[in-house]
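Notes to accompany the following structure.
Missing here: one protein chain of the complex. Every other protein chain is in place.
Our next item is chain A:
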Amino acid sequence: MGVVLTRSAQWTTAAGYGSGTLEITPLNEAILKEIILFVENFIYKHPQEAKYVFVEPLEWKTNLDPSAFESGYVVSATTVKSEEVDKNGQPLLFLSVPQIKIRSFGQLSCLLFVSKDAKLKEAQACIEANRNPVAKILGMDYNTMKADTSVLNILDKITKDDDPEIEIKMKIAMLLEELDLHLLNYSLKHTSLEIHLNPLTVKKDIELLKRFSGKGEQTVLESIEYTSDYEFSNGCRAPPWRQLHGEICYVLVKPHDVETLCITCSAEGVFLNGGKTDAEGEINYERIGAIYKDLVTFLKEKSAKFSENMSKQTRFSEEQQKVKDQPKEAPKKEDADALHKPITSSNKSKLEKNKINFGKNQMTKRLEPSLNWKTTVDVKDRKISLRDTQEEKHGGRPDKSTLSVSPGRAQLAHKNADKVEEIMSESSSESEEDEEPPDHRQEANADLPSEYWKIQKLMKYLKGGNQTATVIALCSMKDFNLAQETCQLAIRDVGCLEVLINLLDTDEVKCKIGSLKILKEISHNPQIRRNIVDLGGLPVMVNILDSPHKILKCLAAETIANVAKFRRARQAVRHHGGITKLCADDKETRDLVRLHGGLKPLASLLNNTDNKERLAAVTGAIWKCSISKENVTKFREYNAIETLVGLLTDQPEEVLVNVVGALGECCQEYENRVIVRRCGGIQPLVNLLVGINQALLVNVTKTVGACAVERESMMIIDSLDGVRLLWSLLKNPHPDVKASAAWALCPCIQNAKDAGEMVCSFVGGLELVVNLLKSDNKEVLASVCAAITNIAKDQENLAVITDHGVVPLLSKLANTNNDKLRRHLAEAISHCCMWGRNRVAFGEHKAVAPLVRYLKSNDASVHRATAQALYQLSEDADNCITMHENGAVKLLLDMVGSPDQDLQEAAAGCISNIRRLALATEKARYT
């Protein structure tokens, strides 16, 4: 009680008056009510102790009229004496208007009963006049206001004594002690959620329990020990980085009936942790099991024996329960009014904002509101408004306050969560996914870890230094253990995070790299992520993605990937156009996206089709990511391909381009082609072939081409007249479309059932293809060559294109350095040799000499195609001579040694043709 009265109760500090008065605040009122309840019930619960005579009377000025006292009192006009007297015959209650003296709890109870409505005033007057009631009741030895431990010393002494009076005294002392604790807890709960258990109360709890622990049946516990002997100056024993979580200390408790428990005492309450790990006595800090409000409650729950012995020692718990079950009066109307008054409309918005913060804390059960904003927010302002918020809540629903308190705490949290959800209905649905732990700032009064000062010192150079000094400071900062939460929070709390983000906005590449290297590490912390977003870090990092520096880009992408682990950040990234930039033109970035689990959110975003702009961005990102095979596999796992097929209809072109592009990449794999076919993706794809959007057409043709690799798909394409559509796209003015269409035709011709007939059926189709060989776009040329290769597989069609003059046109292209064109050109030539006197014609058009030079290319696929072409051409004697003249034999001899069997054969065949000719000539010469 003493502690509460000195520390928690809000005394006025009117210096002029000898004794202060209690301010009339809701808190004080609540404390007084609790005390009144305690005293009122004392006589019933502890009849023995109620008779105990105080060492000194409690004395104060009362407003009670002597006439109010009835039976059991000797009443005169100005005096009242109780009939109950002490050993010396002195009355235990003596009233001489206006002074009253009381010397027992029994009489105190009676007085409160007599004073009826004036209870509160009497209690207040009593406590104001008796600033140290415990000392008066039990004697100066029990002066709890001086030092808490002294109580324990006395308890110690008492337990060794047998005097019955002293035993009662001890019992009362304990009762008062526990009332004190209860009041402390109660008032703490009442004042704000800021304070729960504190190191002091925990320490007292533990010391108290220690006194009553040991061997034997009567003790409450077998043992209770701290895990660490070292006590920090703030009273905590937990290591500093755990203190940041509000943890105070860890105790090993061995109750009589259960195994040793390793318990964490934190500001939130008491809970079982993972216990000591075997190896080095390290504690596994993970919480297992529920949070209890204090150690005693926790142990009562865990150990029946503790509960039993504890109630032998004191029946406080029952009483506490009763207090709780007692229906509470609704707060007086005037109080409610007074509380409502300051909440005018003007600060309502602020109020709501605070509510949100407050609620978040509740939701995650981190009952540590962020009152200690050291950097930005006006502390006072915030504190007041926060308190208003809470009190409004209390005042606002008097009907619910009748609920019992202990489950009520959870309910309260629940209620608040509900309330918050109403307010932020938008985000309510994502509360699970987006775990946003509350701001957990280092408390101002707690001892700051040394990292704070060191980082603060370095920050000076970040702020006031040029590039050189800044880089040194950044490098030095990187040496801190940035994976450790202490450092992460230190960086934020000294305001360094802001500076780091500002550095990203400078022109100095080195500063940016250094800053990002740190941000990348600390953004593993969810709180930091949120702070980065709040400080506007994302748009800056998204901009960096445009930078030409690869390292910088990668660092930014990694950091963004970390930060984007919660939804609000993702929205911000999207908003700033980051998705399209992220993702992913070079392989490295694509891999990064995958490694950081960016694919799943991307895939899941596909299901939200309302926002077309976003959809376009998301599909764009998927397209770019799907260029990497590993990513495609992931997409298949997330069923993204089915979703993409679904997006082929009724979408704007920007979306379609990306969707089709992504499908085109996906369809490079057999499994995905099957999926696309099975989902009915081919029909909409073919339908898209009639569009006019160039980019879209390029992608559609590519995707259709990819699908055509599959015979079954090809049948569908053919039945939908897709080949004709592709063919007509060869007339498209854009070279990209032309090329892409020609590429797509290749597998179509390859896999069509009656390819020759089909090709034949396109009137003027073959002429169109041959004429495309006059294009000057290398890609178009290569693609058309590839198409011709396939067309030439049919003899009749080969005859037709020969008539259209394919040989001179192909020969004209022979002088090129482009390996892609070389390869497809060589293939086309080798296939076109199969008709009439085409072999000779190629020779006449001087295609042979350049082809020999292709053998010097670095591209193995060029070698093979060229060797095959030369093999075909070597059937003609003149060509052999040309080849020999151009040194083909030596080159071909090298090719014979290639591991590529086709190349081997073609080269060998070609050589044998040349050799045979030489032998024939020699023979002719000698005969």
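Assume a contact is a pair of C-beta atoms (placed from the backbone, for glycine too) under 8 Å apart; a residue touches a chain by one contact, two chains touch by 3 or more; residues count from 1.
Note that contacts and distances are computed from a predicted model.
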item	value
Undisplayed chain, where the name is taken from the UniProt record, one of "DNA replication complex GINS protein PSF2", "RNA polymerase II transcription factor B subunit 3", "Leucine carboxyl methyltransferase 1" or "EF-hand calcium-binding domain-containing protein 1 isoform X1"	"EF-hand calcium-binding domain-containing protein 1 isoform X1"
Selected from A:37, A:475, A:535 or A:889 as touching the chain missing from the view	A:475
Contact partner of the left-out chain, one of A:66, A:235, A:465 or A:805	A:465
Contacting the left-out chain in the complete assembly, out of A:240, A:514, A:537 or A:705	A:514
Residue among A:549, A:774 or A:916 that touches the chain left out of view	A:549
Absent chain, residues of chain A that touch it	457-458, 460-461, 464-469, 471-476, 478-479, 509-510, 513-514, 548-549
